[in-house]
Structure formats: structure tokens, C-alpha cells
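Remarks on the structure that follows.
Only one protein chain is missing; all other protein chains are in place.
Take a look at chain A:
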């Protein structure tokens, strides 16, 4: 089996790698089909593992993607005629997904492009370089009729955006960073909620609410103080402080509702709330969530209008069950 890896595209600062893999027919599989390609590993990366298997039969192929963590997107390769491209989010536990596509009926090599984003991308490329080719032994063909989404998937997407960067006279660097995949510490959040005057909520419940939220967006302040040691030493990140947060619940497909948008009063007035919501909207749209909703207190309706939200769209009214003020 011939396989080739193209070098990663230089994409910064996003942690994503495009992998071009070319496959050609290998020896027939042990099944009864006349011509089949033995399944093989495309890439292997510990601790995040992914494999694409293609089995040919009757012009219709089954593409099985097995992964342990990360975010895999199947893209239409130039030699393939995919019915559609699908995004799959894979949780921390092993999840097996299937998709079937109509491939052209020929024996020419097919190319499959995988765009992969994961939280440990720094080691990803090295792992692939060392891992690929070591184990191309055919693996068992999984009966695709048995496979479906086995577990709830957890979104892992560490897209970070530096919103503000300030260098002070003494060399201290302050950065305000938006992230949609960084874990928010419940105790840091409690301090922040306190600062904006929100009522206290039990930490265990808050932790559960964050876990069950589709997206938790955060604004963190990073303070780097230059080292006073010898030349060539890297600056040390001294402090990280949570200064803003917003979260969204969702069915992962159609609707998302934004809750709990807050910014530390000390950092308000700088457009950070706007940036927080804007980045969150972008992240949700990237995930193809078509309906982004929220409930706005009367005094912030104009704020959200400025961000592209419409109140009472088509006369639709927000209703609450026995609300307590």
C-alpha cells in the first residue's frame, strides 16, 4: 500500500493540520467481495488516535472514522465525489462513526483530506511522522450496520483569539485572550460573579452546568513579567485571571442559547463584552448552528441589537414559566 504524507500547512495560530493521504488498492480483504481494499491506518497519534478505513464494495464505500479525541472534518478530496462533507466531534472516549459516500467506480487512487484540530497539536505532527507506516496491518472490518454514535460527544476546540495586547514600560506584557475551549475554573468564576453582583450558586451545580454547556467561552487576562535572569530566558507567565465568561447550551445541531454573559467591571467599557459575544457567535456559526438565541434584560437589548440580534423575530415572544424576579 502506497501512502504519502504531505507536510502540514503553515497555519498559525490555529492548531490544525491538513493531511493529504493517497491510497491505492491493496490486497483483497478476506471477505467474499470480489475487489476490496484492506483497511489501513491513516494516522496514529497517541494519546489522540484516529483511523480512517475504506472498504470497497459495489461502488459504494463505507468510511469509518475511529477516533478517541479531537475534531475531525472530512473534506471533499479531488478524486472523490462525496455526497456531503460531514463534521464529527469526537469525545474523549472511543467513538466510532460511520458515513457512507458514493465513490466513483474506478480503481484510481483516491485521496482523502483530513483536517484535524486537537488540543495537543504541538506533538501531533511528530507523532504522525513517527507513527505512520509502522503499522499498516489490515484491521478487522467493522460491520457498519452496528455502528452509530455511541456516546455523547464533548466539544474540544481550542481556538484562541488575542483581543488586547499591552506592553508596559517595565516590560510586563498583558494579554486578554478569548477562548472557547479553555476550562473555566468554578472558583474563579465564583469570584467573577461576585464582582458583578450576581447571586452565589453552589459550585457543584455551576460545575455541572458548565460541563453540560455546549460552549463555554472565556476571557482571560494573562500577565507576563520579563525574567530577570540571564539572556535567552523566556518570559514567565505569572498570572492568569478570568475576567469574562459566556456560555451556550445547545442541541449541537440546530439551536443554541447564550447565557451568563459577564465581564469583570474593572475591564468593562473596553468593548470586551462585545468581543466576547462576537467571538462566541463566530464559533457557533463555524459549528453550523443556525439558530443562535438569547434572552436579554431590557437594558441590554440595544447592546445585542448592535451585535446582530433581533428582538422578537417574526413576532416570536420569549416566555418564562412562573419567573422569579
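Simple rule for what comes next: a residue touches a chain if its C-beta (ideal position, glycine included) is under 8 Å from a C-beta of that chain, and two chains touch if they have at least 3 such contacts; residues count from 1.
In this text, contacts and distances are computed from a predicted model.
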Protein name (UniProt record) of the chain left out of view, among "Cell cycle checkpoint control protein RAD9A", "tRNA-splicing endonuclease subunit Sen34", "N-acetyltransferase domain-containing protein" or "Phospholipid/glycerol acyltransferase domain-containing protein": "N-acetyltransferase domain-containing protein"
Missing-partner contacts on chain A, residue numbers: 86, 149, 152, 201, 205-206, 208-210, 212-214, 247, 249-255, 257, 259, 281, 291-298, 301, 304-305, 307-323, 325
